[in-house]
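The other protein chains are all here in position, but one chain of the complex has been omitted.
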Amino acid sequence: MKSPITSTLDPARRDVAAAALQAALVDLVDLSLIGKQAHWTVVGPQFRSIHLALDELVTAARDFADQAAERLTAVGVAPDGRAATVARESAAKGFGDGWTKGEEVVAAIVDNIAAVVSRLRAHIDATADADPVTQDLLIGQTARLEQLHWMWQAQLA
Amino acid sequence: MKSPITSTLDPARRDVAAAALQAALVDLVDLSLIGKQAHWTVVGPQFRSIHLALDELVTAARDFADQAAERLTAVGVAPDGRAATVARESAAKGFGDGWTKGEEVVAAIVDNIAAVVSRLRAHIDATADADPVTQDLLIGQTARLEQLHWMWQAQLA
Amino acid sequence: MKSPITSTLDPARRDVAAAALQAALVDLVDLSLIGKQAHWTVVGPQFRSIHLALDELVTAARDFADQAAERLTAVGVAPDGRAATVARESAAKGFGDGWTKGEEVVAAIVDNIAAVVSRLRAHIDATADADPVTQDLLIGQTARLEQLHWMWQAQLA
Amino acid sequence: MKSPITSTLDPARRDVAAAALQAALVDLVDLSLIGKQAHWTVVGPQFRSIHLALDELVTAARDFADQAAERLTAVGVAPDGRAATVARESAAKGFGDGWTKGEEVVAAIVDNIAAVVSRLRAHIDATADADPVTQDLLIGQTARLEQLHWMWQAQLA
Amino acid sequence: MKSPITSTLDPARRDVAAAALQAALVDLVDLSLIGKQAHWTVVGPQFRSIHLALDELVTAARDFADQAAERLTAVGVAPDGRAATVARESAAKGFGDGWTKGEEVVAAIVDNIAAVVSRLRAHIDATADADPVTQDLLIGQTARLEQLHWMWQAQLA
Amino acid sequence: MKSPITSTLDPARRDVAAAALQAALVDLVDLSLIGKQAHWTVVGPQFRSIHLALDELVTAARDFADQAAERLTAVGVAPDGRAATVARESAAKGFGDGWTKGEEVVAAIVDNIAAVVSRLRAHIDATADADPVTQDLLIGQTARLEQLHWMWQAQLA
Amino acid sequence: MKSPITSTLDPARRDVAAAALQAALVDLVDLSLIGKQAHWTVVGPQFRSIHLALDELVTAARDFADQAAERLTAVGVAPDGRAATVARESAAKGFGDGWTKGEEVVAAIVDNIAAVVSRLRAHIDATADADPVTQDLLIGQTARLEQLHWMWQAQLA
Amino acid sequence: MKSPITSTLDPARRDVAAAALQAALVDLVDLSLIGKQAHWTVVGPQFRSIHLALDELVTAARDFADQAAERLTAVGVAPDGRAATVARESAAKGFGDGWTKGEEVVAAIVDNIAAVVSRLRAHIDATADADPVTQDLLIGQTARLEQLHWMWQAQLA
Amino acid sequence: MKSPITSTLDPARRDVAAAALQAALVDLVDLSLIGKQAHWTVVGPQFRSIHLALDELVTAARDFADQAAERLTAVGVAPDGRAATVARESAAKGFGDGWTKGEEVVAAIVDNIAAVVSRLRAHIDATADADPVTQDLLIGQTARLEQLHWMWQAQLA
Amino acid sequence: MKSPITSTLDPARRDVAAAALQAALVDLVDLSLIGKQAHWTVVGPQFRSIHLALDELVTAARDFADQAAERLTAVGVAPDGRAATVARESAAKGFGDGWTKGEEVVAAIVDNIAAVVSRLRAHIDATADADPVTQDLLIGQTARLEQLHWMWQAQLA
Amino acid sequence: MKSPITSTLDPARRDVAAAALQAALVDLVDLSLIGKQAHWTVVGPQFRSIHLALDELVTAARDFADQAAERLTAVGVAPDGRAATVARESAAKGFGDGWTKGEEVVAAIVDNIAAVVSRLRAHIDATADADPVTQDLLIGQTARLEQLHWMWQAQLA
Partner (left out) sequence: MKSPITSTLDPARRDVAAAALQAALVDLVDLSLIGKQAHWTVVGPQFRSIHLALDELVTAARDFADQAAERLTAVGVAPDGRAATVARESAAKGFGDGWTKGEEVVAAIVDNIAAVVSRLRAHIDATADADPVTQDLLIGQTARLEQLHWMWQAQLA
């Protein structure tokens, strides 16, 4: 189907914005699934703190995935957040199977957030000229994820 | 790691319950991702009704996935709800890419709910003797999904 | 019109579930109208307690009627909760006209709840094999109505 | 039983007010049951919009029935809102059985609201001298029902 | 001080409206104090029901007193709701001192509400031509007080 | 387009009601814009009190404009609340440009409310026979605007 | 009637507590009526601030009157908060009639609060030995009224 | 284990405070269990009023038990609120088994509250010098329990 | 007193249900007291997590005790949840006195939940034929307690 | 009057920011009036969806108009959002009179949003150097309006 | 400026109360800043628990500082809670710079609370005769701070 949604951006700028947003969508859906996986499988004395903190991460990741997808639609491109796409294209680090000790969970979450932030940072630069509206959205998501990055890192000290 | 969580079920019953719950978990995570994908890509005169109804489906699917996973932990088995596992093992029908007309969306959602209900129905029978607590959880999820099945079907008439 | 809603039950099981649910629907709509009638016409020193307690009964009856009707739709059968149907088919005991003394109201409500519970109990048995999802709904409604049965009976002591 | 509730109106005025209110009570209870019946049996592409709009109608009809009944008590007359009375005396148009297409539902609801408004309008005139308090209640109900009449009619255009 | 608030009514109409409203103000402040007095001194098996119902009466009386006073200001006349004015000019029946049996409380409240309604009814007629805005306010207060009159009377049956 | 909305009023009565409501709509939209303009441009020691009080006026004016427009639709006439219509037909007094001292703001708001109330008062009389439902709506709006008229005037003393 | 409520205090201590509480009750009811009177009749540039602040005073005075009365009942003495009692026995300073300039209102409220606090202070001393529970209630009310005393005084500077 | 919590009180004062608080804890836990027992077993025409009022008593007793226990911890002593301790040391009067008539329930609750208040009153005196912070807590609990004592006694008149 | 509450179960079935429910009531009241005892006496680095998690356990135990008791009344048997009964008949493991290290608290709570679940599991089987309504209640409580069992066990890993 | 509000921007930058904000203010007030006009006059099968979606648009337009006006004040320039100014200077496309079919409404809203976004996009570029604070506000408004642009366009497919 | 706020205390008593309150104000502002400093700089496995618990401490400290300051105004003395005054006069122990390990944070918070409580305890004695209203405020703050003292100490065990 020819796109039923026109963009307020010219095609070149739209493609830059769309590439950044599709990547963010995939990473954020994956981060939400990783957060839930850890939420269920963590064990150890810090169980309750980590279990609760992971739901805050999942909430952020889900909201940001929705923002990214709905910004894609706004620039006239259909998002793709399906399981197979996520499994194939995510830049997140992933998470092991089975019960996992609390300190391993913390370390894995720090690494996953760092990987997602790294792609977002690159796309903040890439979209500066192409679309400041998309850039502003990525800046807002990065601000929150870097705050979470600090909070998870702080537990490793 | 040897399982740190003991089960109140004997191993045979635990395995029956766990198989049902792991299948439900995978299907329900997939249903939540399918619901979001449709939420973003639907177009047509019924856009707003379908867009909103899909978020109700996503909410149900996410809550039920969490219930299934936390029941798995309660019977002593670590859940697996990661993207690759979902992409590989889901019994849902899936959803096409790109912008999708409203009536195609409705038909696809009906098919996906029906597929998930079908597996749940089989597991309601399978868990009746093994674990009535797990069975009760599956009955409750089926009740809500069959209600949604009616509501989505009604739009096809 | 041929039914636009397919059932996840085979026809024999669907008919058992539908018979139980249609009977419950009619009884519960009637119970809600009886409760309101008593709410308006009760007089006596216990007026305020009874007046308020009747609205709790009406709320339960309305919610359960809606549940029964929407479960009927889910098994593929159109519900019938119209005034004439209710007047003709309800198994409730009914309620007299005009102003009514508090103790007569209490006795009449106890009788009406008992009659509705009696039909529900029979249908809990009847649906055990046909559809555990429908049975579970009827069990939940019976639990609440038997609680109300105690509360109304307690006032007669 | 001799009426335990004295009226602040003389008998002639009380009878005018009571006749208007008893008629309104019956019509509004019937409208609430018709609204629920349609809520359950509507099918077609507009399912969700109509299904939701019907619950707003039901809420209004239930609240207004309660107002009318409690104004009857205030003028010293016991209301009658039982199923058989409603089935026998309602001036509403009624609603067919079985699954019903959306556009038929809309047309039937427009007709039912119009019939109820027509009786209310006549009683606004009839109660002007007899009891301005009752008249004010009927005016308020008519205002809301004529608003709903517009909203349902608008869907037919 | 010359009145700093101009009226949208001519002086003759303003005086009719103001007389009705000042009378209502005094009666309603008194009714709120009577309600509280009864709330504190009631004893007997119905203590809790009556104690709670009296606070609903007090809430209504306070709100209506405020409405009457603020309508007086709107027609350009300063209200007077001070204790001495209320003690001197109220048309309510009053309430005895000391602990009071529940049934005496109910009878006294019925009489007090009836006395206040009686003055309001007379002012509804008096303000019909002078100021329909003031009349509408008095009609609304009468509707609620006649509802409470029924509820308190019902306890005497 | 021939009107898709039928009226429950005959044409002569409908025209009286519609004229009153269209005038009220225009005045009230204008009052809401005037209130916002003053909210932004007021300066002086009373800034905060006036700034906040203006938002209460704007809220009332917006709600009443919506009521008037939706009553127009209910009597079968399409409302017109567009900027050019408001600029051309409003009976409000308007508001100057640029920063405005608090006492000038208060005086201007008193004058604008008075002008709107004056038209409403005339239409209360005009609609008494034509449509008591419309009249009741205008009475309710006048009651609130005359209360605000007092509150703004009180600041001038 | 012999008192139906026994006291946990011996008669001598009960009488000290009751005298303090009955005095507080009368003063606080009067303060609430004075606060409302001022709320309605204040005029001047500070109208809105004073009008709103008076409702905070009224709320405090009403709550404290209720506390004092319900503490009287707890020590076995029936309270008296009727209009004539308040008019006769209040130690508050009272409030003039008619429209009142803002600065006069502020001064009058400061004087009234000071008078009420003065009696409370005396009763805090008087009840120290007789009943620390009553004393604690009076301390809490004094704390809030002295806070309001500051806030009203601050406006005079 | 040597106490891990240091006290801000010297040992003699700590012991006085702790004795008062441990006694209050035991009595209040018992009062909460007695309240629930009565809540379940009361029968008679006043069933609903008593049933609801008992939950207010239970809420107060639970909150106060928690306050007493957490004040014990604050003065450096481990509380003991276990079932056997409560059964052995409570000064409350207890409650009979089986269904209980409303008037017997009321009398039993009055006696139980009186017994608990009596010990609290003694400890208010005992803690005055030892720890005014603990005393203030006991005064606050006594204030509420004496209010409830009045409300329950009032039903016996 | 002969039971004033009739049962909808025949005597044999009623006795099975009642035995299960009375046992659950006693265990759950004890669990709530144990949970509070631990809430007050826990010490160690995990203090805050454990302290908060225990209140969630207490809330569940209290709600379930209330459910069990009110189901007992519904089947016509008076519950017994008094301190001495609980101390004598509870199947829970109990809790030591004095300050308790976090890891000992966790282990003790795991053991107590396991003991309560064990009796519930036996009663789920026992009531399957006797009363599916009671069984459904026990299933629901077991589901939540097994979830809490996992969460507390997870902290031991 | 010389401006009483100093700007934190130098005059040249202030003028750039002010021009952008005054244009946005006018467009957004107009968009809010257009949205309401369509909200009242839309007819057709999609009536309810469109009617509700228009109120979301109106809410956004009103909030953004307020933001733009209050940013104008912050940079030291008095806003102008009066009806005549809006009618004369708005860049929105406007809306026809009378009843309007749903699909025409959707197309008109898409065009109006597009026109407003177009001016905002130009001003995002214009204010980048002059005032990043103003630019950030315009970016945020554009993000939301482009999201609404997608949602309204999607209905045309 | 001569004090515009008169005191209800004589000068000698006022000075005692004011000295206690000014000291409390300074200590509590400092405690709130210390709590925030620790909230930001804590690291270690207990990060989340400590980070959250610190915000509860900050909330208490801020509320109590406000209470102390507003009691100072009520006794006629202007408070001083500015940064330099706090830095110079606080009796709290302070907090080190840079990232801080969890266990050090806990120990430092215990010490700071203990220091603040110590001054409050001395002032409870000092104000007993001078002003029981001020004393009651200090008792209430001490109760809460000693509760927090226990909770923080418990983490050290």
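Letters A, B, C, D, E, F, G, H, I, J and K mark the chains in the order given here, with residues in each chain numbered from 1 onward.
Please note the rule applied: a contact is a pair of C-beta atoms (placed from the backbone, for glycine too) under 8 Å apart; a residue touches a chain by one contact, two chains touch by 3 or more.
Keep in mind the model is a prediction, meaning the values are calculated, not measured.
For the options J:A74, J:A91 or J:L156, the residue in contact with the chain missing from this view is J:A74. Only one residue from K:A53, K:A69 or K:L138 touches the chain missing from this view: K:A69. The missing chain, though absent from the display, is touched by one residue of K:D30, K:D131 or K:E146; that residue is K:D30. Within subunit F, the residues in touch with the undisplayed chain are 42-49, 51, 99, 101. Residues touching the missing chain, restricted to subunit K, are 1, 3-5, 29-30, 33-34, 36-37, 40-41, 43, 65-66, 69-70, 72-73, 78-84, 86-87, 90, 94-95, 97-99, 101 (touch as defined at the top). Where subunit J meets the chain that is not shown, the touching residues are 4-6, 8, 70-71, 73-76, 132-133, 136-137.
As a working rule, only the chains that are shown with their structure count from here on.
Superposition of subunit B on subunit F using C-alpha atoms only gives a rotation of 120 degrees, nearest 5. One simple way to say how far apart two chains are is to compare their mean CA positions; for subunit A and subunit B this gives 23 Å.
Rounded to a whole number, the gap between the C-alpha centres of subunit B and subunit H is 49 angstrom. Among the residues of subunit H, those in touch with two or more other chains are 4-5, 43, 46, 49, 70, 73, 99, 101, 136, 154, 157.
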